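For this depiction, one protein chain was excluded, whereas all remaining protein chains were kept in their positions.
Here is subunit A:
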Amino acid sequence: MALKIVKGSIDRMFDKNLQDLVRGIRNHKEDEAKYISTCIDEIKQELKQDNIAVKANAVCKLTYLQMLGYDVSWAAFNIVEVMSSSKFTYKRIGYLAASQCFHESTDVIMLTTNQIRKDLSSPNQYDTGVALTGLSCFVTPDLARDLANDIMTLMSHTKPYIRKKAVLIMYKVFLKYPESLRPAFPRLKEKLEDPDPGVQSAAVNVICELARRNPKNYLSLAPLFFKLMTSSTNNWVLIKIIKLFGALTPLEPRLGKKLIEPLTNLIHSTSAMSLLYECVNTVIAVLISLSSGMPNHSASIQLCVQKLRILIEDSDQNLKYLGLLAMSKILKTHPKSVQSHKDLILQCLDDKDESIRLRALDLLYGMVSKKNLMEIVKKLMLHVDKAEGTTYRDELLTKIIDICSQSNYQYITNFEWYISILVELTRLEGTRHGHLIASQMLDVAIRVKAIRVFAVAQMATLLDNAHMLTGNTQRNGICEVLYAAAWICGEFSEHLENPMETLEAMLRPKVATLPGHIQAVYVQNAAKLFATVLKSQEGNTDSTTAQEASQLMIDRLPLFVQSANLEVQERASCILQLVKYIQKLQQKDVEVSEEVCALFAGELNPVAPKAQKKVPIPDGLDLDAWINEPPSESESEDEQPKAIFSKEEPKHSRPRHTEVDEKELARRREARKQEQANNPFYIKASPSSQKVYQETPGVEHIPVVQIDLSVPLKVPGLPMSDQYVKLEEERRQKERAEKKKKDKKKRKEKRSGRGKKHDSGPESEEDITPAHMVDIVTEEMPENALPSDDDERDPADPHKALDIDLDKPLADSEKLPVRSHRAAEVLKSPAEDEEGENVSSLEPKKKSSKEKREKKKDKDKDRKKSKEEKKKKKHKHEEKEEADLLCGQADEPAFQSEETNEVVTPPTSTSADVSDLDFWLSNAPVPSNTQEAATVAAAEAAPAPGAISVTTPDSEPEEPKDTEMEETKSSKHKKKKQKREKEDKEKKKKKKHHHHHHHHGDKGGEESVQNGTVEEEEPLPPMSNYCLLAENSYIKVMMEDADEAYDIQGNLQDGSQVVVSVIFENKCDSFLKSMEFNVLDSLNSKLQRPEGSGPHDSLTIPFQLPPGVSNEARFVFTVQSIIMPQKLKGTLTFIVKNEESSTHEKLDFKLHFTCTSYLITTPCYSDAFAKLLESGDLKSSSIRLEGVNMPFHHLLARICFHHHFSVVERIDSCASMYSRSIQGHHVCLLVKISSQTVSVDAKCDEPTLLGNVLDEIKQTFSQC
């Protein structure tokens, strides 16, 4: 063995190491490839040896060769061998090689899973580190799934070095295995507050990367990031966070308001330019989000633009670039602000730096107006002439076209000018964008009817000078414009001045050198021209011209009949035969023109690009279903035409029969081609233009053709676009002058001096009228087109899969797959146990983080206190909140119905988090909420009078017998009542009648309750005053309908108190303890807390819940105004304790105080009632309830039970009822029923209260 090692080491001494290899390559500059191939042979030999050191050396050399472009994937297995070496040195070499050349389809990767897992759990942190680094480069979905749990464990590693790597790699894991995101997210979030700045930075990095793609899912993290932003000193972290905020603010403008101040502080304090720039950027984003719709913010935008101008004018080119970049963000929303800096941006177009020129070009796009379009384009045309290098010139060309064609040619006032610009652009040689110019020509000519005469003339000249375009190379992209020219001349040939000449130009022998699809168009349109010529000669006694035309066609077409291009050939031979026949007829002096014209009759309208997609699928048509049985394989597909339309065909797989003979196929193909050739939009996917791109391997291979100045640049006979600029100027001036005249006239007539502004001020947009009537034909859409449902995102985008709601609580099924020996194992695998521990260890941390956050809120609050301004803001926010509450009323019916149905789904913490965020954004102050404070509160809670009264904890089983239940209940009630001294006797009576019963959520009544006021035969349906507040797998919380309201007006000036009984029921097998009840107070309703505790402290519930037990606690709320219903958000936190672990849980709920709950059942005698009505102090209102299908006594009982009324008098189908609010408002009802219609006339001294009570009554009956 020792001998072997020694032998190995001696071998190694003679082996080349990396340095030798590099040296060797440098010494063999002449025959590098040959030298390397011998080296590879050597390496292959080395890899065959057993010695790992030799192998590692070989792999190291391969990594180098890989950099030089050699494929080393053949050594993948050896790389895995080296990776699995126990020595760090070799392992590192192996992982490096793997990270350089492994990818998803490397098959040996699946062999590495166990090795990587071993390395991840290695006691040596650097083994783990190396494995993580390597894995980050070649992680596959399989590896991600198998290792996600291991990596997640590493996120809590003791060494920060491992933690930060594990955190970072999670992003890659998420991408490959999106299911891991939710289970891993809590821990990732936790790492945002890791003590190590590196780990923190990594977590920020990952979350920013995630949030960038799906910002809305991360909005709830804003408070945490805000805290980080104000506390972190790491510029890198700050930049990331600030960038993230830039992405979040558009979603939540309130966030922006919060950000402005700290960002401004950073701008003033930082010395790092990078940070400063990002701050400015995010401030811009904030301002944009704030100012949308608010004009008064445009001033600050203006300020930003001015600051950016300073950047752009800076001598540092980097800043100039970034300034322009930031400017383009403003441009999108505030083009006007940027437009005023046109001078600067045009100046940047002259910059020596291409990057800056490109940025400036981008900005130009948004700066054009009707007024300056011509000027800007003129400037760009100058640049086109000057530009060296095709890339920039092509960029200019596309920009010119973009600028002009944007928003449906909005800024073009003179289309003649535009056509001449397009024609001028055709002079560009070596451009790749011929098809772009061509499609613009077609588009304009088709859609702007008024321009056709001009366009046709221009196109005719273009055709006449075609030799100039086709000049050098066949491949020249610019000859595409001839396609457009030929088509326009043919289609609109009636506008041609001299069709005969154009016909001649189109049939020149030189045309045969053009690409096939263009020739085909030439031939087809020559036929159209021919028809026009015949038509123009109609009635003319001298038929020589017509005969000349026929002769020309007959002479020239044979050239095309010989064409190698099938399309050209077929069209040419068809048309040739046709013309020959026509010639015969002409010789017989037969009038043929009409018939020939009929061949091309009808107008082609433009079709919207998405029209095809939007055709709705007719009912009953299943595009995926086979029409016939699928054909047997191996139909050759490669002969299919490469047009865009063919792409759609295979999807709907029109199965072809194999029996169809070749001829038939060819015929069909031809028919299809014909169809395509006749379609003017076929050009967009013309195969040859497409090919040009595919064949060009890179920019450097594109021949850079300089404009040959020996050829006259100006195409003879073409008007220069510049002339139009002048003409336009003159025209506008004239217009202005005329307008002035008119104005003057008007002024003379009206004698008003206000008109002055008009002529002295700059010409406004609206003043410029188009040169001629522009009639842009809108593109056709199919009838009943489907609404646009385009998904902008690329379906292949891996980030789409990561659009996951992270706030939803984790389901049991959502766990990272854990390796276990056998799936069927009953016992928990150790790994699972570990995870259990992980979870439990995770929970307290979560809490601590929350505490921290709250502490921070506290800090915030302190800071706020110091500033008067802020306070005002806060107030505003609270007002807003109140407004929200008011708005909430509208939702109330739905809410209530859910409650009474008692199938309420437990509110997810999503809403809670959102409300957390709302809360944070609303700037409301938060007191310190540490554990101590809570316990202090708990200690004080008991003696505090009325704050919490506890009933005996009853440990009855989950479904007790009715009688037992009743007994305990009544005893409970008694106890409660003893405690309260102000208890109304009448009410007590009522209570006994009512027999509140609360069974567990289901409405199947165990006992029916008879209202004491009624005497009748039919038993009343069961009624329950308890509604479900919230429920999860641990606990169920029910609230009694807050009917315990009682008046304590004597104690508080005009406040009132409401007591709410809440029943807590333990639903799980674990012990629930340390329950804490907290409610987010509103201005109007506040939870009464023991003295000394802050307004946001939670109340400790003074009992614990063994499994299956329920208990009741009462909470007192102070209510200011009772005329409106109230909703309060609250949270119950508690600890679930079982043998192994205890976890902290949280349950959110909403307390709903209806107006009814502020009413106290108060009996009233009929004489007092009559007096009250007579007094005239009461406002009246009424409602009608339709279709109430219940006995009258049931109706009354319901009103009594649910709305706390008492019956004063009842006569047949008419009853008067009375109730009183806790603040002494009288509410009187007169209820009448006649055949399912109930009318309720009501009177009350507070109309708002009355309205709300009536609404609630209506609600109650609408549910029946």
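The definition used in the following text is that a residue touches a chain if its C-beta (ideal position, glycine included) is under 8 Å from a C-beta of that chain, and two chains touch if they have at least 3 such contacts; residues count from 1.
Convention: contacts and distances are computed from a predicted model.
Hidden chain, UniProt protein name from the list "AP complex subunit sigma", "Glucosidase II subunit alpha", "BBSome complex member BBS4 isoform X2" or "Vacuolar protein-sorting-associated protein 36": "AP complex subunit sigma".
Of the listed positions A:Lys118, A:Lys243 or A:Lys336, the one in contact with the omitted chain in the full complex is A:Lys243. The missing chain, though absent from the display, is touched by one residue of A:Leu147, A:Ile169 or A:Leu1172; that residue is A:Ile169.
Considering A:Ser355, A:Asn372, A:Gln1104 or A:Ser1121, the position touching the chain not shown turns out to be A:Ser355 (whole complex). Of the listed positions A:Lys189, A:Lys320 or A:Arg447, the one in contact with the omitted chain in the full complex is A:Lys320.
Residue positions on subunit A in contact with the hidden chain: 2, 5, 9, 18-19, 22-23, 26, 53, 60, 63-64, 66-71, 87-89, 92-93, 96, 100, 103-104, 124, 126, 132-133, 136-137, 139, 161, 164-165, 168-169, 171-172, 198, 201-202, 205-206, 208-209, 212, 234-236, 239, 243, 272-274, 277-278, 317-318, 320-322, 325, 352-356, 358, 391, 395, 697-700, in rising order.
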